[in-house]
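Just below is one structure, and these are the notes that go with it.
Of the protein chains in this complex, all but one are displayed in their positions.
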């Protein structure tokens, strides 16, 4: 592990107790002689100058703290993965699958991480989506969705250059194991443990009832083409970034080779989290 | 049954064999001394003058023939129901749930209907959706859907003025038994026989996994309000007509009291149709 | 409503707090000059003599109190329906769908019922299953299940004498709306409000993925025949009574025309109960 000198800070500005938790973090950084590198809105709230634009925080930090919800963390996960900066997600409000450290376990989790407890660091692979010459990194999922006014879209799927199906549906979710407990689960996909090297394909409201959720090896490449009868379609990465698709648009999805180091609380393992989030008896 | 003197004609213009089937129908009408009342595009193709605008065909007919697919039939179903004009749907292409008469059974079905065979007429109740002061009749379903860019929408549901749940989801389908085999089925809803007096509520990708499809009595009134956190939402009636919804938009759905007389082939009952469409063993 | 003079009492003997709740009920009966008619095990616990065999309690009561869980209530529901005796289910332990009155609302619910508050009485239709010359009344469901050692069973289904499908599956659940929130829900069936006059057919692990849960009108008759390739099969009524089926065994299921008057708490409507039991939001 690289020596940690700078803690980046990204926040959900209107989250409950955000001011208090930022101050807890600033105090901790001061005590440990660590430099706090807040994004702009956080810097303003803390009276710490101008701050750094959100998209640069990861590249100027050795550890990234995210205070907010899973959406906040997803907005910087791809940047942190590229910079190989580990991420600690603290949830303000409801327990998240990514921001699973509650406020009152933030300091003990930071302590455990800084003292080298590697058992709380979970490596999470990211997908890479290529479309129209651009490449996007995704921690959770790549989603192709019909437009609100369209009745359904039609697309063809190839896996490793083998055509597997032509599907009429509201859309398709291609997710990592990390994303399997997010949108994919709502669409009927399985829960896939982060240690399984797989991609999950979960159709959204498929017309063919036997076109069921599927997991393929993480070494596979998925290609999807929007067919001519479709009207509007839309591509969304991690529920954060998006762009419109058109007839004959092609999206290619594969493992990126990049991994995010996600820090979890020493008090809660993966199955504890499932248990709590899903209300298992 | 009212005496049938005028056969209205609505078509899907580019359907395979559409010209031939129209001519079969025109010949049949001529032999039986029935007046054919085609919509504009059909009139042009038949060389029968200007024709009638689609939205007026039902009101100027005693029986409405639809040549095309379920979408074509849905575009006029509400008009036919209001005018109490029975509808015969002939599928050109794939068997439909509404257009279930194949081309080569069209004449025998018309003969059976005209000779008073009531066993082939299936009464189908329509829903009424009220939103922003307007009322819409629906044979299949009323759908509230998130916009393509939104991650999900949040809405509250009341049944008969009792609040039943606050739901985060991609949307909600409220369908008739007739619509239970359409979009609702793709979303995980049950198949509901047309003789069951019920409305089906099927959530689309609900965040709460235990919020399952539900059937309530057809005498119930469903009210739905889009909550403040939602971004774009959209309302679609029968997959044909739509309008945008906003925060605090309210949609009210109830049985309309109106019934469409849907004519089916004497060779196929409801369960035969399910069997064939769903590929049951 | 008939004048209530005798309160029958059926219990789950080892339920938590059963002694206390019985005594609360006995005290209430004493104050109101009502005769308590306990089943044998309850009589012993109360020191009230020999008691009545469970299967005779309904016929010697004007109101039947069940202290326990849904299983306890199901064991006498068919008898109470036949005798037209209303039933109050008090749950000791977890909230039930049938025993939905908690201990501390028992007296206020009895008061409301005895003072003629009809809004808390919910009429629940029962199914009638005929097999091998015998007839069984069921409040929740009739289940055909494979034996533990069999891989699957094969059966054919008719509705109103129309053959609808030949199914390979672990089994089939035919349920009332009341039973739709019990076993049928676990098998993927819809929630059906008790006011909907329907029967639900939910296949258990069907081989054909498109053989989905279905609701048919309560006036329909369902017939099912075990086919020759099946090994062991078993029929269970309300999860309480059962018998083995064999190749070519036929089961016929229809509405019985009988209705159970189920008493609920004035503090909780049907949707409140769903909300609480299913953990909606």
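The letters A, B and C name the chains in turn, as written, and every chain counts its residues from 1.
In the analysis below, contacts are C-beta pairs under 8 Å (C-beta built on N, C-alpha and C of every residue); 3 or more make two chains touch, one makes a residue touch a chain.
The structure displayed is predicted, hence computed values, not measured ones.
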Residue of C:169, C:201, C:215 or C:253 touching the missing chain in the full complex: C:169
Given C:162, C:207, C:246 or C:267, the one touching the chain that is not displayed: C:207
Selected from A:15, A:107, A:165 or A:250 as touching the chain missing from the view: A:165
Residue of B:71, B:93, B:194 or B:279 in touch with the missing chain, whole complex considered: B:279
In chain A, positions touching the absent partner: 159, 162-167, 185, 189-193, 195-198, 200, 208, 210-217, 219-220, 269, 271, 274-275, 278-281
Touch list for chain B against the chain that is not drawn: 209-210, 212, 279
Residue ranges of chain C at the interface with the undisplayed chain: 71, 145-149, 151, 169-170, 183, 185-188, 204-207, 209, 232-234, 236, 239, 242, 278
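The rule we apply is simple: only the chains that are shown with their structure count from here on.
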Classification of the chain B:chain C interface as same or different, half of numbers criterion: same
Inter-centroid spacing, chain B versus chain A (mean Cα positions, whole Å): 40
Euclidean distance of C-alpha centroids - chain A vs chain C, Å: 46
CA centroid of chain B to CA centroid of chain C, Å: 37
Residue numbers of chain C (touch at least two other chains): 210, 212, 279
